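One protein chain is absent from this view; the other protein chains keep their places.
Per-chain residue numbering starts at 1, and chain names A and B are given in the order in which the chains are listed.
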Amino acid sequence: MKYIKILSCAALMTGASFGSAFAGCGIESGRISILANDFPALHAVVSKAEECAGGAVTFAKNHTAKHQELQGPALTANPAEYTAKIVTNGSIVPLLTDGLLRPLDDLVAKHGQSLGKNQLITIDGKIMAVAFMANAQHLVVRQDILDKVGKPVPSTYEEVLETAEAIRAAGIMKYPFAMLTKADWNLGEEVVNMYLGHGGEFFKPGTAEASVNNAKGVATLEMLKSLMEYSNPDFLTYNTGAVVPLWESGELAMAEIWGSSMGSLLDDEGSTPAVVSNTVPANAPTVGGGSNPASTLWWDGFSIAKNISDEDAEATFIALVNGVSTEMVKANNDKAVWLMDAYVPGKSAEGVSMVAAAGAEPYPMLPYMGLLHGAFVAEVPDFLQGNESAEQTLADIEAAYTAAAQEKGFLK
Amino acid sequence: MVLFIALPIASVVVQSLFVQHEQVMIEVENCGPFKCETVIQADPDATAALRESAPLGKYNALKTYTNRNHLAFNELGDIWSSSETFFGFISGVYNLPFYKALFFTLTYTFLVAPSVLILGLFIALGVNRLPQLVKGPTIFASLLPMIVTPLIGSLILFWMVDADGIIGATLQLIFNNPDLSLKASAPLTWIMLIIYGIWHSTPFAFVVFYAGLQTVPSDTLEAAQIDGASRWQRVRFVIVPYMMPLAIFILLMQLMDGLRVFEPIVGFSASAKATSLSWIIFNDLFGNAKLYGSAAATSMLTILFVCIILTPVLIRTWRDFNRKGI
Partner (left out) sequence: MTSSFKNNAPLLTWFATSMVVLWLLIAIGPFIWTVWGSFKVEGDFFSKADWRNAIYGVMTIVETGDSFTGNGYYGAWIEEEFWFNVFNTTVVVFFTVTISLTMGTLGGYALARSGFRYAFWLLILALIFRAMPHITLVSGYLLPFFEWNVWGKLSTTIVVLVAINQPFTLWMLHSFFLNIPKDMDESAMVDGCTRFQAFRHVIIPVMWPGVITTGLFSFLLAYNDFAITSMLLSSENQTMVPRIASFLGSVREQGNVMFAVAAVVSAIVPLFFLVLFFQRQIVSGLTAGAVKG
């Protein structure tokens, strides 16, 4: 972790001190201002884009965990505070719904020769964003413990349960499993993953009406509850910040984590060599006889604001294309699972690649998906704590969703 | 100043009465790095036209206040008619998010505020007896829980109460129960939050009371002592009445802050077991959906509760004002 920080710091300093020397990228003037989430991979991209600053080109950036709260008002203003927003397939949706993004077809045609076809995110035939990295949740296992109980790496959640039971029965660990089940956005994501793994559909086709109160919904909740039998009773407080240290201290045998956490599990900090050398990424398991892994695919990409001048848009686009250049990938190869051709996948990327290859669904890019996600977060903890039946919980989810969707104008 | 005070409140009131326009949906084909799919998307141009004609949204009167995520009148009626026992009714009501949050918020407020008051008074009395030399450092140390950011104070404690942390492990040892976890059980989480609340707010009461103690007229105390009043009687009949205005001031602030309790729930990751009104607002605003109307309605309801609870104090202030009037 520390190395990453140092690296990003170094990159930042080079960017700042040699910025004017490198100025060029073919931009003469314009305003570049980027809003992004706050983690090393995005720092690398934005810092690389910053190299285009200098002369008549002004550059500003804001890395903040509050980017989702700020993006709406910031891009609504005219001119927009930020000329570019680094989005994911989750956070782009409200911007699309409010029509705050600019179609990029002309800019891609003019300046985007270096971008791969798979990087272009098209909405209704128009390119609205350029993706540069992928992420997904997948399983990670401790090979030494699996060997001790004589089990293979589980490929279904049913096998995860069996293996966990075997580990418990052997007296190795009482709570061998963990997933990101903190009762906030994290838990909602696990429900989404598990429901998609069961092959479920969140909405009645062609409408915004939720339909999760069905056999697949019940199976989803029951599976989560069974898994939580093998997770520490504190599971409703488990996010990445809790599970990673737990793994590093050797207290877990199997965990479902983000691909982007693999780097810190495999580095030499915070853990013992015995744990690190036996940490093996695996595909996200399937569930209930489904064929797709119970995980959703995510991409991070950049998009350009609508309420800015064409000149600023062009300058920003060129800078960000530079930000995702081959040079950047080579310098930051292991910070993320990049979508660019220059990327050489390492061990930490294996999990995400497996999930993508196994045909997992991308996280649904529906304008009302966030509302349903929120309803999961609000209602599922009650079920996992054994306060109510699965059917009651699913009915509550639909009721909470309906009230919210009516307020947002998606339902009458 | 009226601008800063009145305008935001007015805008929140207005906001709470409106909902967003009906979204015009269209079917589009989206392609990403993984695959292409046909989905339904909101049509920003069509919606923008609607917004142009009525910028505030669709007038909704008080329906936001009465929907399921707030006062839930319809659901309350259903629960009342469908549940046979009173207990069934209560657990049905508790299943509704607003009432669940209200229940915790009120419990928290009414347990924390009086505890803070009493504890603060006793600590003040105790510190007042200390020799002059150690008083200064003691006062600083006592202030620590208040002067550290709630967000960070609760994080520190959250690390300590972990089942593997110092407090968590000690409690397991005391109760001889290796599975005891403050984070896993709902009642223990409530207790933890309430104790945190007391810990965080007691210094405020302590400082105010300690200051008040310095002004208790010593001749009155001595007179009471000569009349044969015991120590307890002196506290009960001289000090406490003298400090009454102070106590009311503290109570006012504590009740108000209690009703807005928010940071500890986030800091302790306790939202699965305990939610508060402020937490609901936060979730509406910054969660997955931006439900401005909902958040505004909950804010107004919070203010309403604050007003109801503070009415007695307000009446008192009103009388003071009239007395003072020229």
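Points to keep in mind about this one:
One rule holds for everything that comes next: contacts are C-beta pairs under 8 Å (C-beta built on N, C-alpha and C of every residue); 3 or more make two chains touch, one makes a residue touch a chain.
Here the structure is a predicted model, which is why all the values come from computation and not from measurement.
Only one of A:G26, A:G241 or A:G359 touches the chain withheld from this view, namely A:G241. Summary of contacts with the chain left out: across B:T66, B:T107 or B:T138, the touching residue is B:T138. Although one chain is not displayed, subunit A still touches it through residues 1-2, 5-6, 9, 37-40, 60-66, 69-70, 73-74, 76-78, 80-81, 135, 185-186, 239-241, 244-246, 248-251, 258, 260-261, 264, 269-272.
Mapped onto subunit B, the interface with the missing chain covers residues 1-2, 4-6, 8-9, 11-12, 15, 122-123, 125-130, 136, 138-153, 155-157, 159-160, 162, 164-166, 169, 199, 203, 207-208, 210-216, 218, 221-222, 225, 231, 245-246, 248-249, 252, 256, 259-260, 262-263, 277-278, 281-282, 285-286, 292, 295-296, 299, 302-303, 306-307, 310, 313-314, 316-318, 320-321, 324-326.
In the analysis below, only the chains that are shown with their structure count from here on.
Here the CA centre of subunit A is 32 Å from the CA centre of subunit B. Those residues of subunit B lying in contact with subunit A across their complex are 19-23, 25-35, 37, 39-42, 44-45, 47-48, 57-58, 64, 67-69, 75, 95, 97, 162-163, 179, 181, 183-186, 269, 271-273, 283, 285-291, 293-294. By the touch criterion given at the top, residues 66, 68-69, 72, 89, 94, 96-99, 118-125, 131, 134, 182-185, 188, 206-208, 232-237, 239, 297, 299, 339, 356, 360, 362, 364-367, 369-371, 373-374, 377-378, 381-382, 384-385, 388, 392, 396, 399-400, 402-404, 406-410, 412 of subunit A touch subunit B in their complex.
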